[in-house]
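Only a single protein chain was left out; the remaining protein chains are all shown in position.
When the chains are written out, they are named A and B in that same order, and each has its own residue count from 1.
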């Protein structure tokens, strides 16, 4: 795809500074960009690369425009978002499967929209439905009475189990499992455990993306819910009956235990966790490897295992590192006190 | 399914208190229950919901029966277990695939019991066997010379690799991998590593459930064993040559390193871990995110990374939070001592 900087600026409705005729043939990181690439600056860590970048043009925020004076710039209120829009519009060449592959297995009672596509060896079970323009890659699975909305993208080995529902524009990356049984077993010693049948389902709302090999378990009773626009990275574990609000993000290997309620715009960083039956407030941040063992208030940032407010956690760690000094001070006190006692006693 | 409270009490052999004719059409959580639902109380956290619940009847323990006086009750010595039994008997409507799907691929030397069912695109390789009444969903895989017992349930994308064995009533949730190679590589610098062929297998005993995307690696030599009745949640990692006893539970994202021996009725909480070549005693509890770096005695509860007895770990964390106070006391001592020294020196 070949375009010009002027065309891109017009598409974005953003301010152009420099040569509107500059030809753009691709996008690249600052380091590897060439004179025909558009690059961008969103992470300030990479600002020092601006000067030496060979990029033909740069997409930057208002406050970075000055640093890049002399370059061809598109100045945006949200350069990262606008870079995403440019890539999607001009440079994302991925072609998804089209049409119905002859090996796909569709039950006679399933409903597949005429504009949907099914790859090789897809399975759509009895009573399932697939919405308009949705694409199911090879080996994807829509269980009995499951429902896939419109414009969804289901990659290989992703599974939507019985009765589970996807909204519109949902993306399931390879190996994502939606609606496997939750981990419910009633102890009955000494014989063992009695399995709690998991008769609920999973409801995934619009615009959710669930990445590779992540799992959202079905409710024991009622639904496990992933709210509109939330994003789950690889290996994220969402246990049965969890309710997730809108636009919350879960980085890789995070895990949420059963029946916990997660608000809107919450961030779980990598390998973090929350115990069961908790409330995690809106906009809370659980930092990497932290483990929330009790409720987290809205807008709080917590760290450590068990998690506490991040500032307290860091102060504790800093104190720990200064313990040898404190011990020296106590030892010195003991020495001086003994001296004084001796003197007094003499 | 429609039944009466009297019928349910008779099925359970449990005491009925209230209206035996009360019609029950479903099961539900306390909060969402209706007058035709049976609900239950097992977690004391939810006791305050008893009063306001609209449930037509409740399954409760002896000591909670008084709190729910005036309601229709079934009183049970183990309400959680009995709730599971009721759901399984009356309300679990899931229908598994039946018969042999024409697209299933079964090797001529494989043995599939006449009452077993195979979904679309199942693969049963040479020399493999599938027992009576076992159900293999679409896309499940039984490797060469593997053996699946009777009454097993194998969900999509679950794989049983070469020579691995499942007992009876084993459940593999979607994406579970039984018998992939263990992580064995002999360093041979500077060229790299020499792979240790993993020529052992996995033995999964009766009544085990292994949930979505969990992995149990095959032995390097000999077997990796998951003992009767043990339960593995999503993403649990069991390395080569681990031996797990009976009725042990592993919550999501727990990981056990190679050759470790885990006893009976052990609990590994979420994201916990054990190092390699360790012994974890019967009924031990490894709490969430803890990492056992040495043997854990029977009935011990350990926390932290590296793990230590939970009480010590909590005491340590409490002390850490009180360090600023200790520092203030030391500072105050220094001030008073200096004053005294000055006085003495004066």
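Assume a residue touches a chain if its C-beta (ideal position, glycine included) is under 8 Å from a C-beta of that chain, and two chains touch if they have at least 3 such contacts.
Source: prediction; values computed, not measured.
A.B. asks: Among B:13, B:70, B:108 or B:189, which residue is in contact with the omitted chain in the full complex?
C.D. replies: Among B:13, B:70, B:108 or B:189, only B:189 touches the chain that is not shown.
A.B. asks: So one chain is hidden, and I want to know which residue out of A:47, A:186 or A:333 touches that hidden chain in the complete assembly.
C.D. replies: Looking across A:47, A:186 or A:333, the contact with the absent chain belongs to A:333.
A.B. asks: Among A:21, A:92 or A:132, which residue is in touch with the absent chain?
C.D. replies: The one listed residue touching the chain not shown is A:92.
A.B. asks: For the chain left off this view, which of B:141, B:155 or B:265 is in contact with it?
C.D. replies: Candidates B:141, B:155 or B:265; residue touching the omitted chain: B:141.
A.B. asks: Hey, which chain A residues sit against the chain that's not shown?
C.D. replies: Listed in rising order, the touching residues are 27-29, 32, 42-43, 45, 78, 80-81, 83-85, 87-88, 91-95, 101, 103, 119-121, 138-139, 155-157, 171, 173-175, 207, 209, 211-213, 228-229, 231, 233-235, 246-247, 249, 251-253, 265, 270-271, 288-289, 304-305, 317, 320-321, 323-324, 326-327, 330, 333-334, 337, 340-341, 344.
A.B. asks: Tell me where the left-out chain touches chain B, residue by residue.
C.D. replies: Here the touching residues of chain B are 105, 121, 123, 125, 139, 141, 144, 157, 159, 161-162, 175, 177, 180-181, 183-189, 192-197, 199, 213, 215, 217, 221-222, 235, 237, 239, 253, 255, 257, 271, 273, 275, 277, 289, 291, 293, 305-306, 312, 315-316, 319-320, 323, 326, 329-330, 333, 336-337, 340, 343-344.
The rule is simple: only the chains that are shown with their structure count from here on.
A.B. asks: Rounded to the nearest whole Å, what is the centre-to-centre distance of chain A and chain B, using the mean of the C-alpha atoms as each centre?
C.D. replies: 25
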